[in-house]
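The next block holds one structure in the form of structure tokens; read it before the comments.
With one protein chain removed, the remaining protein chains of the complex are shown where they sit.
Chain IDs A, B and C follow the sequence of writing; residue 1 opens each chain.
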Amino acid sequence: MVELREMPPLRCTLLQAAAEVAATLGHALPAPLTATGTMLWLGPEEWLLLDEPGVPQGPASLVDVSDRYRGLVLHGAGAAEALNEGCPLDLADAAFPPSSCTRTLFGKAEIILWRPAANEWRILVGRSFAPYLLALLREVLDDLPPG
Amino acid sequence: MTRLVSGGRIDRTRPLRFSFDGRGYTGFAGDTLASALLANGVHLVGRSFKYHRPRGILSAGVEEPNALVEIDRGAGRREPNVRATVVPLVEGLVARSQNRWPSLRFDLAAVNGLASAILGAGFYYKTFLGPGRDAWHKRWEPLIRRMAGLGRAPEAPDPDRYANRYTHAEVLVVGAGPAGIAAALQAAASGGRVMLCDEQAEMGGSLLAEPVAWPQLAADLATLRANPRVTLLPRTTAFSYGLQNFVALTQVVEAAGGLRERLWQVRAGRVVLATGALERPIPFSGNDRPGVMLADAARHYARRWGVLPGRNVAALVAHDTGYAAAFALQDAGAAIATVLDMRATAPDDLLAEAAQRGIRVLPGHGIAATRGRQRITGLLAAPRGADGAPDATRATPIACDLLLMAGGWTPSVHLFSQARGQLRWDAGLDAFLPDAAREAVTCVGACAGEGLTPGLPVTQLAAGSARARKAFVDQQNDVTTRDIALAVQEGFRSIEHVKRYTTNGMATDQGKTSNMLGLAVVAGELGRSVPEVGLTTFRAPYTPISFGAFAGRHRGLLFDPIRSAPLHEWATQQGAVFEPVGQWQRARYFPQAGEDMHAAVTRECLAVRNAVGIFDASTLGKIEVTGPDAALFLERCYVNAWQKLGIGRCRYGLLLREDGFILDDGVVGRIAADRFHVTTTTGGAARVLHMLEDYRQTEFPELRVWLTSTTEHWGVIALQGPRARDVLAPLVEGLDWTAFPHMAVAECRVAGVAARLFRVSFSGELGFEVNIPASQAPAVWQALLHAGAAHGITPYGTEAMHVLRAEKGFIIVGQETDGTVTPDDAGLTWLIGKAKPDFIGKRSLSRPEMQRADRRQLVGLVPRDGTTLPDEGAQLIASAGSRVAEGHVTSAYRSAALGHPIALGLLASGRARLGETVLATSLTGPPIPLEVVAPVFLDPKGDRLRG
Amino acid sequence: MSGFSAVRLLREALRGQTGWGQQWRSPDQPQAAYDVVIIGGGGHGLATAYYLAKGHRVGRIAVLEKGWIGGGNTGRNTTIIRSNYLFPESAALYDHAVQLWEGLSQELNYNVMFSPRGVLMLAHNVHDEQSFRRHVHANRLAGVDNEWLDAEACRAFCPPLDIHQRRYPVLGGALQRRGGVARHDAVAWGYARAASALGVDIIQNCEVTGITRANDGAVTGLSTSKGQIRAGKVGVVAAGSTSLVMAMAGVRMPLESFPLQALVSEPVKPVFPCVVMSNTVHAYISQSDKGELVIGAGTDQYPSYSQAGGVHILSHTLEAICELFPMFRRMRMLRSWGGIVDTTSDRSPIIGLTPVPGLFVNCGWGTGGFKATPGSGHVFAATIARAEPHPIAAPFSLGRFTTGRLIDEAAAAAVAH
Partner (left out) sequence: MLLIHCPWCGERAELEFRHCGEAHLARPTNPATLTDAEWAEYLAFRDNHRGWVRERWRHVHGCGRFFNALRHTLTDRFAASYKTGEAWPEPPA
């Protein structure tokens, strides 16, 4: 079975800077297309920080975007099948191993998909798209074959 | 009854009741509707498209052109044109025949058959030319439309759900016949993800008619089912093969909860096509009567479903497999009247077995005619003359109730061709086979010609048939060999022309039973070889696919995301009326008891003008522009100058396209030396961010600047009106009001929440916009409502906002502008930073067209009679009789503040025509005289802003 | 040409249909020289040749088609005809075409099945309503029929329409009653037959490979897959391939060629009486005389000559159709295909002279070319014959992209066609 729940409100900052400047914030930089516990790689020179950003040594952009996203969590073995209802990515372990993270699509909403653990999938979606995403995911989960 | 006492893969312990045209019948689990109908002796199942000739069951699969029925599973679940040969029988199935009136047995339109000499190919191009120019539309088209079409379109909305699944597999195998199953087993052994799909309810393909192979089939399927890396998909059709192995499948699910179908969109590392081959019918006079069936189909009915489609069987054979079918039916208890082998000589072993079985074989024979109206009763066999035509003078009658046609085999290269694979003509097998592939695909089994043996070449199958009467090539569209010959005679030489002129191969089976025959007749008429004539293009889908499968879950409220602003719930509780703006829902007005929109908007506008209004502006696009070169970057993009804008100050920004026309606008506030808070229109948010990001990354990579969308982060509460500050001030901490003029921005706290407070006005009144994190917006909104109660605070919607801004002559991008309006047209040249060398669109502003004196300029318009409201979109003309538009009305409202209607518009040389009268066209009455005035109707000097 | 009529049809039926000759002459080899050569055997090209031969004394005319006539966009569109465009220049051009459509079957003695059943454009939000009402006002002024219907009137005109869709309800619509559909193949064959009868040579399977010019730059002829042909004037009517042909004369064009997909359903009894188009919900639909629902939408997002299509484009289209007409969810798609549409930045065509003397071009019709076929051919023939733009064609000059005098139909309605 797959369980869907909402995450508590996020505290996050969008960081854009050259990698060497980003490294001066005291966080271990995640490799491309991955995330550490507190830092999500979104693109070259672009990260989402999930806690206090600190002060960069060099030109950088730090913007508080805490209320931009709402977070959802999908938990369980069938989560990848449910996600593949609306997301075109290959979510098999080989292609999207745990700690993977990327922007992609679910249906008509852009999302950030983050897989902190094998059976835990976190989705960050624009606040105003959350009702659509929740309703779509619920219908998908209702139709997933049992077991 | 023609059900055999034993045999077949049906479950005789589970009888299933069903009805056809209101009559009850019984079949078994494992039957298709077709096999169950045959088991009950029903052959007449439909009527053909044009001549309404009686039609029976020709095949046992997806290529069926005739047995198309309406299936009714209750309200909203009725569908037309379903092939009875692929519908699994279920308890209580309701099926009806189509395209007949008053009944299937007695169809009046069958009279068309008598006029078949007139109603040949393309007749409708040559007539219906009068009387009068609209004769076709008024008189003839309604008749033709009523005669055309097969089934009835569904009438009630479809309650079922349709799902989608993107998936990846190392190997996708299409077709679960012997070759497909072998390929799947081999692929599974290599450990990757394997998918095996088949359009039938059961996997096995040709094996399903070989009882001796059933145990191994069951074992192989069990092996595959046990492997977690293998996905088996029965009742699943691979219908589209796109670039880079992107293959679309439709799976019929029909789960209890209402999930009907699932669309699989598969990206496969490698594709294995095991799509088999289709048996060719044979063209001869009367080859379309119910009871004329493809030989292998009859073999399947006997072996797979335990049904004998006829007791007294004749066979017309051009390929050895015809004998196997005859022998199988004999083994099942049928009498084999005669085997007519069109070939001059038949293979000795088959002749020997036929003789041993007591079956008469007549080599070198064809069929001159068949008998029987709604079921075949007999035929006239005749030796084939030199030209291949049966010699009717030497015909001998043969009685039969089932006639098998074994015209040889056409490999299914449909999907291979969709994927731009090249085909080659294999003269030996007389078939087009897959050749060079464009994708990572291999073809195995019959679709690659493996296991096929040659029969009579298709050109000889059709030889001599071009002059035969009622020799059908496309049984569903009633296309005869004569029609195809006529097309060639009239100059339609390309096979694509022949197809379109005759409609051969354009029926619901898309030529699966008619393309090769049509091609052969054309080749004969042109004296060219089959490969020289060539095939028509194979196009998706392989078989018809439901609209619902494509639409998936994007329906109803999930058709498109509904984006609601932070104050949506509150507005809903207040009974707000909403309007869609792009994907957003925005409160348009807040009607109180008995108010219509006009009354509510009037009240809301007066509240803003006289007291204070509160408005949810959160849907505006917001971009944080940061970095040392932020100001320089904005200068290169927007028309305005930015470098000298003070920190804590705002400016109204205007952004053009490179062609010089207005793209978007919005207030820009400087938060810090290296940080700007840029707002855009609601509709323009994504478009502006994308365009600015393009210039940042590709045109100005040397600038140290970054862009971040904050649209969803900030809730925006606008407070507009003379008492706005009285409401706001008590809730604000950390702001020096003495240094907070109009067009300023400051970081402070409002109602205890960290905020960016803008002093801006889109209404012309003293105005503020409180930007707080979206999650805090409801709380701050309540605090402001509470604080404003004593001041008459009133919520207002987008309609009032439109009126208020129009009273001030402020433009709305998308309403005053339409992609053809320059800054000067809109009276906004004053925004342009004069000293700047360049900005997006600047060069275009000096093009000749932009310099013309008669360009359409923004003006105000007031009805001369002070009461008549012009229509938005009305054209502006100089005089009542003029047909020349000189502009149009962009906005028009009743202004509570001014006591008369006001409008904005674009008028040729408008600014030079103040005081003139122009006329606005009306759809309901005479044109409306309007006075041309300056576009600012209220407080031109802006005193109210400094209140 | 042997006339078509009901009487002739009866007479031929009695003689076993042996009396019908070729509908158009299709000589295998072109002559060495022609006075005018039209490149492109689609509806526009064949119409141009017909009107040249019928209305102007220009001498010998040939149409060169690289494949089979009517095989390009003419055979791949959704056959919609309307003239309710916004700007007066467009309304004049497209309504000139509609007027010609109204008598075309009689003019060509070939039933092109012109069916003015009404084209209804749906409004789903305030912006749509403003935009379409502006069209109604502008059209009325320009003498083109167009009327605004409220939601109930839209449903009455098109009963299958669900005006109460939950996501984008219908607020109303703009109806042009003189708009409708026609049978695309018949247009190509009708013009070919009539042009051939007036002496025009129609050469199929003849691809142009080069444009030869005199040292003063003027066109002198063409090299083709069937040899050299001398020509005084050349008209390029090659739709999606226009850029490729014009490049042979060193002329760069303001065009991009995009795949445009369309599809048909299985045939059903009459259920859909008119043509319905929706920009916001983004699809358009009518029912052919054979009973198939004919459905189309926008273009792919990238230029391509592959005439291919994608399932995601079909999904986008069919989810919109199912939203507008929920009962069609169980209808089945029978066939889908793609054309190559040459699109300009202002979504308006280019008809007129080019920098190369003797070389004329008629292109840029994007997703809306079929509706203009007779008008396009008529004004382009006059333009070639007189070597100066016909008054209706004049605003649609190649030069407009330099002066900036664009006719931006797309911006006005934010619509793909």
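The rule is simple: a residue touches a chain if its C-beta (ideal position, glycine included) is under 8 Å from a C-beta of that chain, and two chains touch if they have at least 3 such contacts.
Just so you know, these numbers come straight off a predicted model, no measurement behind them.
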| item | value |
| --- | --- |
| Which displayed chains the unshown chain touches | A, B, C |
| Contacting the left-out chain in the complete assembly, out of A:Pro9, A:Pro32 or A:Pro98 | A:Pro32 |
| Option touching the unshown chain, where C:Met253, C:Leu318 or C:Ala382 are the choices | C:Met253 |
| Touch with the omitted chain, as defined above, among A:Glu46, A:Glu120 or A:Glu139 | A:Glu46 |
| Touch residues of chain C, complete complex, unshown partner | 241, 243-244, 252-257, 301-306, 308, 310-312, 342, 344-345, 401-404 |
| Positions on chain B where the hidden chain makes contact | 166, 242-244, 246, 265, 267, 420, 438, 658-659, 690, 693-694, 697-699, 701, 837-838, 842-844, 847-848 |
| Sites on chain A contacted by the missing partner chain, in the whole complex | 32-33, 42-44, 46, 88-89, 102-105, 110 |
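Assume only the chains that are shown with their structure count from here on.
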| item | value |
| --- | --- |
| Whole-Å gap separating chain A and chain C, where each centre is the average of the chain's CA atoms | 47 |
| Centroid spacing, where centroids are CA-atom means, of chain B and chain C in whole angstrom | 22 |
| CA centroid of chain A to CA centroid of chain B, Å | 31 |
| Complex contacts: residues of chain A adjacent to chain B | 9, 14, 16-17, 59, 61-69, 81, 84-90, 92, 95, 107-109, 126-129, 131-132, 135-136, 139-140, 142-143, 145 |
| Contacting residues of chain B [partner chain A, same complex] | 161, 163-168, 193, 255, 257, 259, 265, 267, 553-554, 557-558, 560-565, 584, 624, 626-628, 704, 706, 708-715, 773-776 |
| Touching residues (chain side chain C, partner chain B) in the complex | 4-6, 8-10, 13-14, 16-18, 20-26, 67-68, 70-71, 75, 88, 102-103, 105-106, 109-111, 113-117, 124-127, 130-131, 133-138, 140-143, 147-148, 162, 165-168, 180, 185-186, 189-190, 204, 265-272, 281, 287, 289-291, 308-311, 314-315, 317-319, 321-323, 326-337, 345, 402-406, 408, 410-412 |
